[in-house]
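Got a structure here, written out as structure tokens. Questions coming.
Left out: one protein chain. Kept in place: all the others.
Read from first to last, the chains carry the letters A and B; within each, the first residue is number 1.
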Amino acid sequence: MAVKFESDASGAWNEMFSAPGQARPVYERLLADLDAYQPQELRARSEQLSRTFIDRGVTFAHSGEERPFPLDLVPRILGALEWDRLARGIAQRVRALEAFLADVYGAGRIFDEGLMPRSVITSSPHYCRPAFGISPPNDVRIAVAGIDLIRDEHGNFCVLEDNVRIPSGVSYVIENRRAMTQAFSSLFSDHRVHPVDSYPSRLFAALLAAAPRKAVDPVIVVLSPGVHNAAYFEHVLLARMMGVELVEGRDLVCRSNHVYMRTTNGERAVHVIYRRVDDDWLDPLQFRPDSVIGVAGLVNAARAGNVVISNGIGNGVADDKLVYTYVPEFIRFYLGEKPLLDNIETHRLEDAAVREAVLASLADYVLKPVDGSGGKGIVIGPQATKTELKALRKAIAAAPRNFIAQRPVALSTHPTFVGDSLAPRHIDLRPFAVNDGSDVWVLPGGLTRVALGEGELIVNSSRGGGSKDTWVINDEAVAFRGAVPPASSRPRRHGAAPRQNDEFVGAGDEQ
Amino acid sequence: MLSRLAESLFWIGRYIERADDTARIVDSYVHRMVEDPFNDESATCRSLYSILGIEVGPERLNTAETLQTIVYDIDNPNSIAGALNGAYENARRSRDYISSEMWVALNTTRNELPKRESRARNFGPSTYLGYVRERAALLAGLTDATLSHDDGWRFLVLGRNLERIDMTARLLRGRVVSDENAPDWMAFLRASGAMEAFMRNTREVDDANGVAAFLMLDRLFPRSVLYSLNLADECLVEIQPVSQRISSGDPARQALARARGMLEFIDPRQLIEQLPELLEMLESTCFRITDAVTDRYFRHEEAVAWIIEEGL
Partner (left out) sequence: MTPRLGLSIRHHTGFTYDGVAKASYNEARMTPRSLGTQQVQASKLTVRPAVPTWTYTDYFGTIVSAFDIQETHPQLEVEAVSQVESWAATLEAPLGWSELRSPHLVDRFSEFLLPTTRTAMGEVADLTAWRNLPDVHQCVEAVAGFVRSEVSYVPGATTVSATGREAWDRRKGVCQDITHVTIGLLREMGIPARYVSGYLFPAIDSEAGDVVEGQSHAWVEYYSGSWTGIDPTNGVRETERHIIVGHGRDYDDVAPLKGIYQGAASTQLGVVVEMRRTH
């Protein structure tokens, strides 16, 4: 079916077209390919995809129900050149956040230099004093980062938020690709799509590199809160694809600062824990004593250097949205580099003058709670009711530290299969970065989330969002388009289904 | 392997077998319950409950409610739907271990049950029961064909065989207490899938002793008690850590050996007289083995509540 340009009243950037009838070069071939399909055929494939997801349990738990995370049939495409720029920006950001965390839980140079008030940290709910004195053997606290990006009205990618606690969603990237290669193999023979299935081995290598030096043959596990967690499927997928045990807190025991898992053959030492349990629930001795999904004594075992907890404890302080406003500073200060990716224009409300200015025209801003994730608590000024704004004004006055104000950005739109036609819907992008201590590797593509409601700007799965397979393709495939031989006569590059034979449950909104 | 994982696999084995066996037993009653106009409905239902070891009150029982409890009630772990759900829940917990084909088969089975149930309400339970048997066979096949035959698989097979012994013992007991509402020996053979195998072996279909001996003692028929006991023992031997060259007095194997001993040396011709005693022994053997295996291999903390010490 033909895809038409539809302009968006909000002035949002159109990912596929630069003007009516004028497709962006990376999309040209896809448009030609899509032309060959009838709407009914697309509908049938779409239904088949969601049925496959349900049969295979590729779902996430939402309000006690297992739901598939809808996969849109139209992939999102990024050219390799543009991707390379993004990946470098993401890696830079991760390196800066690493340096910041090491500093916050160490010498505190950034405060001494006066570049950031200490109170930003001491007032952050995620500042974790028990994390003090835990030094990771290879200095990595962020083994995995999910840096959320959006593309603004001018086509620039900006960072929306950093997720360096337990970013989730990578299983969708892997599973979406797998589903798409099965449902649309012909598209893949026409495009050189960078593969995504090396993620688990990258993560495994990073976890191995993070192991305590004294561990000769380190044992790595994935720690999950259990089957009721929204992202349980992702935990299963990663454990399987890395070939390590998926454990729950009750499978582990700490004795004299060593961690063991209980097996049918007795206890077995554990050296690296890729944990998908929040700090608060991780160790009932240090944090919430009512936690039954954690492991008592774990934090001190890490402090003693016998086990590595990954991602690090206390990383949440870097996710704080007030801290986010300082990240460009971090890049300059710690790395001596110029930030490659911009933040969205953001205002700190603790400054009285700034606060007054924002409060005076609250309806012109997007207000976000500093420690929210998954779109929770966000108020979009232009769409808010008077009552909402009034309540917000009160909340800000009571605790200005708890909010930031941002310029409303019209997220870029992408044609999306809705009903029996293609319509523009807003999207964002969560690329995933893996840090093994010597290199920050960025998974090509990442998770494109799409807000399925018309005009809807919040893309999270818990808000009824869907996702798109995200392709990074070599631009030369476009440049040489005329010379590309027919699909059947070419060797398949990435057309084959990814090797893994894994199941997929959805990842929800761990972060 | 992780103790919790081993336990999940053991229960997957048990639950799938339970669903299968329950479907077979119910099937052997269905004709009487649904189609026989001269049948005492309440007494037949009572007989079915008693074979399955479910206690019921003295009230009058009817077929619809009985089928609801024994077949469709997903919240009852002894019902067919409940057992399949139990297998599914354990498979979720061991999803990183079992093969994806097993997982998909279990997941789709569970998703399919409500549809099958509403169809069964219109056309009778036989299609539902047939579906369950088919899926159980598929799952058993996938278990053997797509899992490595390592300890995890052995725990699953162990669970399957213990459940099978338990169910065969129950089935026979229905006959032993000479319950006139229980299906006849032939129906039992059919329920066990043993009809042809038995007929090939002996032609005396009216010989109660022969049927009992076949279901208890046959060395080649895979649903016989002795066959299952042998398989269970093989699993236990191989699960045992290799380092233990001297038998450490595994209580599970001891219980198993006692049961095997009793069956091996019995005179088949006198089986029927000793059957009540043997069946009781078998049931308690299954209990003892499960306890011993749990105690030895499935040691893991249940999610525990911690208590805060408040002090100065």
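FYI, a contact is a pair of C-beta atoms (placed from the backbone, for glycine too) under 8 Å apart; a residue touches a chain by one contact, two chains touch by 3 or more.
Just so it is clear, the model here is predicted, and its values are computed rather than measured.
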Absent-chain contact - pick from A:Leu97, A:Ala215, A:Leu238 or A:Leu285: A:Leu285
Of A:Ala296, A:Ile309 or A:Ala405, the one touching the omitted chain in the full complex: A:Ala296
Chain not shown: contacting residue from A:Gln22, A:Gln48 or A:Ser119: A:Ser119
Sole contact to the chain not displayed, among A:Cys158, A:Ala205 or A:Ala304: A:Ala304
Positions on subunit A where the hidden chain makes contact: 111, 117-119, 122-123, 129-130, 132-133, 253-257, 284-285, 289, 296-297, 300, 303-304
Touching residues (missing chain, whole complex) on subunit B: 301, 304-312
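Here is the rule we use: only the chains that are shown with their structure count from here on.
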Interfacial residue positions of subunit B with respect to subunit A in the complex: 1-6, 89, 92-93, 95-96, 100, 103-104, 107-108, 111, 151, 155, 239, 241, 297-306, 308
Touching residues (chain side subunit A, partner subunit B) in the complex: 54-57, 226-227, 232, 236, 239-240, 245-251, 253, 261-265, 284, 289-293, 296, 501-503, 505
